[in-house]
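Have a look at the structure below before the remarks.
For this view, one protein chain was removed and the others were kept in their places.
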Amino acid sequence: MSPVYSRFRHRREVPSDKADRLPPGQYLAAGFPVLSAGPTPRTPLSQWTFSIEQGGKTLKSWSWDEIQALPAETVTKDIHCVTRWSKFDTEWRGVSIDTLLGAVEYDAEYAMGFSDGGYTTNLPIEDLTDGKAWLAYSYDGEPLDPEHGGPARLLVPHLYFWKSAKWVRGLRLMDTDEPGFWETYGYHMYGDPWLEQRYSGD
Amino acid sequence: MAGTAVQRRLTWTVATVTSDVRETPSVRTLQLGVPGWTGHRAGQHLDIRLTAEDGYSAERSYSIATAADESVAITVERLDDGEVSPYLTDDLRVGEQLEVRGPIGGYFVWEKADGGPVLLVAGGSGVVPLRAILRERARTGSDAPVRLLYSARSLPDVIYRAELDGYAGLDGVEVSYALTRHRPPGWTGYARRVDAALLAEVAWPASENPLAFVCGPNSFVELAAQGLVGLGYPPGRVKTERFGGT
Partner (left out) sequence: MEPLDGNAVAGELAEVFGTEMTVFTATCGSCGAVGPLAELAVYDVAMGIVIRCRNCAALLVVITKVRGMSCVDLSGLAALDPPQAVGAPS
């Protein structure tokens, strides 16, 4: 049946000077919605590591302190969730994935981001490099809240935000593309918000 | 499943707001006319869907506030940062329409045949389905003894206050309020959040094989349900319904 339109208004009006920053089908979010597929993990920083793996082997692993010692950047980005909310000008601080991948020798085209709690998401390595992705540990000038993926999450703002895995613990490098958690259940393998690649086959 | 009526397939339908009641400054009951409505059970809920002119839509669930056989009504509390509730409590007018789906639920329901004694534990707007249960008990002439423990911020925040106070002295119904933030002068009732000790005072002894319904915010339900299990209630006799926000 066709929907019944009402005087219901959502607080998502886009200022006209920013309209071209909103991908098709998106709305501006009022806050910063918290959505997760499981309980918030609470790994103590003393036990936390970020690893790059391939073929079952760990190529390199960093402790929290080691990550903190790496050169970091503060970036301001628009983010777009496949559930249709977008947020402009979000400020993050973290280590560029270029810095992390640059520390290992590898030969792979794809990566699976993996997180505490079992969440995974797949990306082409090309979309993790050349200044397109970060290991982010700070949001809006504050340490990243556990509810939003802290202590650290993947940040890949040019793709739908489910690719920016919360509570990320590493990248598993792969020769072929394999679906992660949501991709297995029908979401798009790539996820370009400007092409509205929400679901497999879009 | 012997004896189960064939269920109408659940689909969205357009309902009309036929009347409303301002229960408290931030709580409003909306009576709905739903075409083809074949009735509901006390404790069930409705899903509602609002669609804005630009196509944006939002869905929420609200407990039905009335007994089976009564017109369907929902009671909505306005959450200040809510996206949907302020529209329902402040903007939607009598005569206007909204999409509904229901009635929904088969777990958090009570009917006369379930008997008692019954313990109803409400946290804030969690009282809505429990009030439906109280009304169902009255409607069916059930003699199951029932106790309602209702936690609210203050007396003005108590929803259905006149109706609940009206149960005082009625056979088999006891109502206790726990006011957590403000109390009127001379208040002799509970003045703190529901905890294990408070439950121990109000709840039916486990030996009477009571049936408990707990409804409210997540943490409230968690605490109360654990408290009742701690008093010896079998987990299968403690039914829970957790509310989200917005």
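Order of writing sets the labels: A and B. Residues in every chain begin at 1.
FYI, a residue touches a chain if its C-beta (ideal position, glycine included) is under 8 Å from a C-beta of that chain, and two chains touch if they have at least 3 such contacts.
In this text, all values refer to a predicted model and were calculated from it rather than measured experimentally.
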{"item": "Listed residues B:Gly95, B:Gly141, B:Gly169 or B:Gly244, member touching the removed chain", "value": "B:Gly244"}
{"item": "Candidates B:Pro25, B:Gly55 or B:Gly106 - the one touching the absent chain", "value": "B:Gly106"}
{"item": "Sole contact to the chain not displayed, among A:Tyr27, A:Trp48 or A:Trp182", "value": "A:Trp182"}
{"item": "Touching residues on chain A - with respect to the absent chain", "value": "33-40, 81-83, 117-118, 147, 162, 182, 185-187, 199-201"}
{"item": "Missing-partner contacts on chain B, residue numbers", "value": "1-3, 7, 9-11, 45, 47, 61, 101-102, 104-108, 218-219, 235-237, 239-244"}
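Following the convention adopted for this analysis, only the chains that are shown with their structure count from here on.
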{"item": "Distance between the centres, which are taken as Cα means, of chain B and chain A, whole angstrom", "value": "39"}
{"item": "Complex contact set, residues of chain A against chain B", "value": "1, 3-12, 27, 30-31, 84"}
{"item": "Complex contact set, residues of chain B against chain A", "value": "11-12, 14, 49-53, 55-58, 81, 83-84, 87, 91-92, 96-99"}
